[in-house]
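Of the protein chains in this complex, all but one are displayed in their positions.
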């Protein structure tokens, strides 16, 4: 089987990762890559590290007719831009894995409230499936439209799912202190992401109101069976890749370190991409670099009663392109790990 | 006036900072620097960046007799090593600013519990003054022995003092998520601090039980007038200098953003080294690099009710050597800012 | 004495360094700072690290009348923009230290050839003094217009001056392999200077034809007393500050390591800002960070006959703002080191 795929927005960092992964996926042929800035030029002009990938010429977005034979499109456009394209793709019977935020929230009003724009395709929201395979593996395979999760929500949902589903923690005292590498800011020229600004300038940003918050709360509430409100503060790390989320939690019960570990471990023991670290070990962003893995550590502080869960992912892989490929594998009945077997790169 | 000073442990990063600052302090003469590893050699062999500082030859620790004319000693030795030397110095009528943890805790049992060693000079604990000038400016000037605060506690105490003293927050629901540059790990060869391990490997460490915890709690309890317990999780940043502490707090009252700002601003308005940033601005470690400043931001999340205070310092300056010089200025009746006027270095 | 100064282009990295240094210069009052982007706003909005500098409000460039009482202007504008302003400043009897390239080359045709623009004030070129104090200390004090050297040329001229003046090396076989920190690229948003592009992406740039080449050759030729041609290849380092120039040279004579060292050392022994490292020691960019120092090492490879000189400077200080202050000190008869006594920051 060879699946013919399109990548819309191929010259951002997420687009580059999709090309990197899909070029080496044995069941995939990349039929189409779009880029306004590099239209008509080889993709390797945008990404010299892809010089040895198959030759691809960037197309401007308008030329959708060329995509008729494509079976699935990865939409790596900014939000709003994405919901303009997705209905056209679906109308051509092309399944869509959308990496923007446009179809992650079930509720169009919540979308408008947090993103400051009216939703342009609210009729598609009911059928969009939130593409976190560890939580929605059963509904993804038959979806026409998969909303690929945000990078921060991926790290947080994997950290908290076992605890909320098991009713182990207070759902209204969750503090999430996340730290992300700079690639999350994208490839567009941007003073705040200059080397000189970032390298010695660790800082928090969007201390109140980061747009990934409602996405986390929607999925956490579904897990908890009740409304969950989280306090979420993101920070910008001086490294290119990686998210570490430190989740400060108040448990309902006093349990031992090994009991907490077992709760996490049993939840994820059959997952191909989630690893719960043994007690005494802690995740580091370097443990998952370039890979689709998520590493999780859990510990309880007997002195204060607080429970801490730490999780790491590569924001461009499990937090974006890799998870999208994982979703594609589910859509087409492939092994979920196809094209994602690479081990992390360290150092 | 020229104060004759000694620096014990001059070839670690804190020692190097003491030399950098004191070499340019107009009221100071560095009379003695100790180092076992570089004994007999010029200090610039250890620190080529100090090639243009006054010529100093490192001495081994034993030769204390040479220090007879010294008025104050900065003790930048590791803990335990420090409490072996401090009594000798005091016996020579040398005032001591100790940068180790050995005299910060008032209670010898707490010291033993957290540091795993019996205290060797418990008789000195009652007279040791905790050298955070913003809190103890009145008692420092007459001290024989100043316990210079830890780097994390400095960042946390300055962030929380106005709120605890004013009884604005719940003292038993304080979550502190701190991030420190690598210089905090010292200059000794250490696999965990290699460039290759750290540069893409952001991680938490000592997730439970970091030794700076009791120091924070001691001072916070004094401010609150009741026992304070904090949940403290430190992380290791891929940058050389800087600490950012993100304090997640539960306020007792619903107040506006500007009310919270005013509480902080009025507390620190006459402080030479603490700056409360205007609402909408946030601290970054790059804002204080190489300087003795602390920048603080405060915000309330009206949606969740959580209050967040962020503070940044340079861990080697306000978190160590700079604060020690500030304490020396107080000990000798100098302007508190003497030798500390340098503006931060950016980028 | 208080010198009233203006800084044109205060919100670039070089402008920020001028403010940092001049704010703490005891003979200087900053009377005027210009910025188009931050016009009407406090400078600390552009540079939060300068929150504790004197309050300064940015002015748009046009309002030159306010500058009437200014004695010297530091012009930190881009090239071409600079030569539009400098004649106006001189017409107001304001002495000028120009940090752009516009007045460094004596020959207007060479300027046009390398910078691709006709010179707008060629009549000023004969009187402009090339402001490298180590070479032109005698002519700077009486200048109306000082052309502050480029960062790469500063590092290269200090490395080669003793050897070319002494006729020790072949002037037409000079290979200069330089590496610069990212701050040299400025603060404007620029994809090539993003953290993500630079952090793991060491590379050469402008492999042929970098514009600092004719400036080096002009000054080297003057030193050699004959035309000098250099092969110059710059590289972009993943660090914020610092230039290291590796100069590969062919000596005319076979001499010992200590003879070469003596040649360098005797040339610079009275210089306040140049240090020749003892044989066996080598410069690192960290040795001069934040300071006006230049560290130089020299070695001969007896096996191949090649001579290697390595020099490091902080590109924003000795390579720009610090050297400009040094020139100002000369213009006003101050000690050459005034305001530049800070020791380097390490780590």
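Note that the chains take the letters A, B and C in the order they are written out, and that residue 1 is the start of every chain.
Convention: a residue touches a chain if its C-beta (ideal position, glycine included) is under 8 Å from a C-beta of that chain, and two chains touch if they have at least 3 such contacts.
In this text the structure is predicted, and so the values were computed from the model without any measurement.
J.: Looking beyond the chains shown, say which of A:2, A:51 or A:258 touches the absent one.
T.: Residue touching the chain left out of view: A:51.
J.: Thinking of the whole complex, not just what is shown, which of A:152, A:232, A:261 or A:293 touches the missing chain?
T.: A:293
J.: Of C:117, C:188, C:207 or C:335, which one is in contact with the hidden chain?
T.: C:207
J.: Kindly state which of the options C:197, C:215 or C:336 is in contact with the chain not pictured.
T.: Of all options in C:197, C:215 or C:336, contact with the hidden chain holds for C:197.
J.: Determine and list the chain B residues touching the chain excluded from the picture.
T.: Answer for chain B: residues 13, 182-183, 187-191, 193-200, 238-240 touch the chain left out.
J.: Could I get the residues of chain C that touch the absent chain, sorted low to high?
T.: 175, 177, 179, 196-197, 199-205, 207-209, 229-231, 233, 235, 237-242, 244, 246, 248, 282-287, 289, 297, 299-304, 306, 308, 310, 312, 346-347
J.: Footprint of the hidden chain on chain A, which residues?
T.: Chain A touches the chain not shown through residues 13, 16, 20, 23-24, 47-53, 183, 240-241, 275, 277, 281, 283-284, 286-291, 293, 295, 341-347.
One rule holds for everything that comes next: only the chains that are shown with their structure count from here on.
J.: Based on CA centres, what chain would you say lies at the far end from chain B?
T.: Of all the other chains, the one whose centre lies farthest from chain B is A.
J.: Starting from the mean Cα coordinates of chain A and chain B, work out the distance between those two points in Å.
T.: Centre separation, chain A to chain B: 39 Å.
J.: Quick check: how many Å separate the C-alpha centres of chain B and chain C?
T.: About 36 Å separates the centre of chain B from that of chain C.
J.: Can you give the whole-Å distance between the Cα centres of chain A and chain C?
T.: Centre-to-centre distance between chain A and chain C: 45 Å.
J.: Please output the residue numbers of chain B that touch at least 2 other chains, ranges allowed.
T.: Touching at least two other chains: 240-241, 283-284, 286-287, 289, 346-347.
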